[in-house]
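The following block contains the structure, expressed as structure tokens.
Heads up, this is only part of the complex; the chains shown haven't been moved.
Chains here go by letter, A, B and C, matching the order in which they are written, and residues are numbered from 1 within each.
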Amino acid sequence: MAQNSNGKIQVAVLGASGYSGAEALRLLLSHPHVRIQALTADRKAGAPIGEVFPQLDGYGLPMLQRIEELDWDQIDTVFCALPHGTTQDVVAALPDKVKVVDLSADFRLRDIDAYATWYGHPHRAPDLQEQAVYGLTEFARTAIANTRLVACPGCYPTSALLPLLPVLEKKVIRTDDVIIDSKSGVSGAGRALKEGSLYAEVAEGIHAYGIASHRHGPEIEQELSGAAGLAMTVTFTPHLMPMNRGILSTIYVKLADGADVEDLRAALAERYADEPFVRLLPQGQAPQTRHVRGSNNASIGIFADRAPGRAMLICAIDNLVKGAAGQAVQNFNVLHGLPETTGLSLAPMFP
Amino acid sequence: MAQNSNGKIQVAVLGASGYSGAEALRLLLSHPHVRIQALTADRKAGAPIGEVFPQLDGYGLPMLQRIEELDWDQIDTVFCALPHGTTQDVVAALPDKVKVVDLSADFRLRDIDAYATWYGHPHRAPDLQEQAVYGLTEFARTAIANTRLVACPGCYPTSALLPLLPVLEKKVIRTDDVIIDSKSGVSGAGRALKEGSLYAEVAEGIHAYGIASHRHGPEIEQELSGAAGLAMTVTFTPHLMPMNRGILSTIYVKLADGADVEDLRAALAERYADEPFVRLLPQGQAPQTRHVRGSNNASIGIFADRAPGRAMLICAIDNLVKGAAGQAVQNFNVLHGLPETTGLSLAPMFP
Amino acid sequence: MAQNSNGKIQVAVLGASGYSGAEALRLLLSHPHVRIQALTADRKAGAPIGEVFPQLDGYGLPMLQRIEELDWDQIDTVFCALPHGTTQDVVAALPDKVKVVDLSADFRLRDIDAYATWYGHPHRAPDLQEQAVYGLTEFARTAIANTRLVACPGCYPTSALLPLLPVLEKKVIRTDDVIIDSKSGVSGAGRALKEGSLYAEVAEGIHAYGIASHRHGPEIEQELSGAAGLAMTVTFTPHLMPMNRGILSTIYVKLADGADVEDLRAALAERYADEPFVRLLPQGQAPQTRHVRGSNNASIGIFADRAPGRAMLICAIDNLVKGAAGQAVQNFNVLHGLPETTGLSLAPMFP
């Protein structure tokens, strides 16, 4: 077992030069049972991490390497924060003993035909896909504990599934009328050079994108359909707005016959009563992304509508934490039988 | 007729120390047929406008006064940018010959009982309310030309009504399933000192507010119901986000039986073919608030949904221009028989 | 003379796909004596401008072309908003009758050896350089009126020279102790894809860059030295901060023997008494970039220091207007004998 002499779990972060990789490092640096053994970043191999992310200088982190250079004997678990489409080949080449917490989209869609449709190429590791567990932690603990490969949910799906799954399980909303209007900060787009990510193209404005065509749509539907027991199609509109971090999903639902908004509240309250990271807000209080910033928390608000038979569920997360690196650490803890909050108890940073 | 020797229309701006008052001044300074004769700001009376708004220093504007000090012989038209609830008394006290372009909410709701319910006190000028024309210019030109009192629409209603009215008139959407998810910049909250308007409470985050309880809900419903010919209730959720200006409304609609998304496009294209300020974007292009910033333009995008029978209409305006002072100037032009674009041809400012 | 049948001056904007090119278009659209005849953007040739800048759609602008495609018979004056280093070849190839308002740095440094040192290659049109006039309008009117080629000052130099030149001319400050601490919005870096221009790398932070090595340093020194009558070296530190537009230069000076801060005020007041765009703020009022946003205004504040013999001059401009496209239009007006404020009377946009 790849633990060093201090009994720490030895970890590599693949793709440490992106925002979600860096966020994983920020969190893992506070994790009492982790030793960060290796970092990779192909184009920056040989450089110290501080050259890529000055905020991570001075914490004794290893130099950036190429994946090929890693000594797998020294590594127990990898956090994969690689670009979509590249992870499947990397994971396929890993020694079997290495556990994988994947932050990419490569193993999220169970249906490899759907994968091919939405990602534009046939899946290259279908057998691995079969082993992968969709790691929305609160709904997959047992499976995660028994797998080697966790596919961490996308940021938008996390913000949509947390409020929706319990009310679908309890059948208190209709399955044919779910509208998810999501607003995201820019870090979700990563550090890639795109005109649309420039400050001047993002600041002081908002717009929708990927309308009726975003890849997180089928991911959301896969999980909702599983909870509902029937194939669901939802409306999902992501928006890009001027903030570094955060996703707010405002979800419009129709109540099932005979249900009212208190049934929604009851379903969520029951489901999340003992969850450390999911918080139901008091009646009338609206979630704000800034109040979960930097933390693994998800805040959920429930609101009756004036339009009869309608209600709103609103969920706020930090897209880089509960929507990416934080949930990855949470899954890592489950994988290793650690208390789920280990390394994740940081309070949100506001302002 | 209150025109000075140059044939200019003499204008007073009441409430010049707020953001919409200042925006009216910015626009009126470029208006070739206007002379800004007087400015009021009760608490700042006696000060130059540059003390309240340094950006307006140096343009030869009059000193701030109290309303009581104005010489109405010198004034033909007032722009009222006073707080909600205070305008009705002010307008009631004006000489009949003075035309009024009101930016407040005081005269928007035709039903004074609805006014009392939503604004918390009986209307104090019900007779004036009867004369008032709801000034969504593109839909009210004749009435505006024949009145003395124009109630300019709220910012959210403007962004919702422009895309929705034509498709309701053409009966290509259902009336029982309209969801308006709106995102607004902060200037909509005005310059009042509220904790929720502080930079640190707004920057780097988003939240919904006034959920199912915002006063613009009944205003939207009033106008939609008129177009639909039946009483409509809609879902309306405003959000506050970190930008100075702009509203984006993402509107989820159900298509009427037999209609498809091209019918929506056709209805909007026909209705706005000759409108100078309303622009239908090419298929696939999403409106961005930053691309209308500072202008009186409204951009509308139309999108088919993956969910069958559903579509999205997205509208972007500058809340201070088309959503307030710009539409006010547009209405002023109609009131005075001027070309509607007079003083409003400024291109948007981006970035 | 290339004026069309309406007596308008026919203009081409070269490099219309960058921010300063777009800003020139925004301003020129309001210019009563200009007809925008052609736009170029090499990589986007054949596309409508609205594809590159959606905010400019709907104003009847010509399609984007390659420079080689232009019909010079139809063009009287070009605004060059091309990348540094590429302009000199373009201008050298133009017909002599075409006047040039250049927004690049190519013709700003009179000393072609200094140019070679700071820009990394020998100047390729030294004869043109000799004709070029450094176009800080307030200080170069006569020369501009008599040239064919105006080199518009850089954004930082504009913000530094406006407050410094008059006090140097009056010899009320020392020449050996001038420190310019400048803070700029992001649009100054243009629309090029650079990691440092990404939203997440700019928002919520500030840093200095180009410390003691920015190319605007020698440009500032060239002009200061001219005014002082001796070679000056200054300290100049630019900072990048999260805003779209604006430069604030805080300038620390030592008073000349016998001079006091009132002498600074007098020098500036006298020099700018009749200038339409340069505004001295009342004592104690600090310039804010947001109060000049979108306008061609420059605000200057003058402050005594607690440290004896020291004072501060603070200047705010919009880097895209007075620091680029606005000053270009101002110079265009001088070139063509038009009133200098033509097309430039827009009030600032705040908030």
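Rule of thumb we're sticking to: a contact is a pair of C-beta atoms (placed from the backbone, for glycine too) under 8 Å apart; a residue touches a chain by one contact, two chains touch by 3 or more.
What you see is a predicted model; the values in this text were computed from it and never measured.
The complex is a homo-oligomer: 3 chains are shown here, and the full assembly described by the structure file contains 4 identical copies.
Note that in this section only the chains that are shown with their structure count from here on.
Residue numbering at the chain B/chain C interface overlaps substantially, since over half of the positions present are found in both copies. On superposing C-alpha atoms, the copy chain A sits rotated by 180° relative to chain B, to the nearest 5. Spacing of chain A relative to chain C, judged by their CA centroids, is 46 angstrom. For this pair, chain A with chain B, the centres built from the Cα atoms lie 40 Å apart. Distance between chain centres (mean CA atoms), chain B to chain C: 36 Å. Counting partner chains per residue, chain A shows two or more touched chains at residues 200-201, 203-204, 242-244. Every residue of chain B that touches chain C in the complex is listed here, in rising order: 19, 22, 25-26, 29-30, 53-59, 186-187, 203-204, 244-245, 279, 281, 285, 288, 290-295, 297, 299, 345-351. Chain C contributes residues 19, 186-187, 191, 193-195, 197-204, 242-244 to its touches with chain A in the complex. Those residues of chain B whose C-beta lies close enough to touch chain A in the complex are 177, 179, 181, 183, 185, 200-201, 203-209, 211-213, 217, 233-235, 237, 239, 241-246, 248, 250, 252, 286-291, 293, 301, 303-308, 310, 312, 314, 316, 351.
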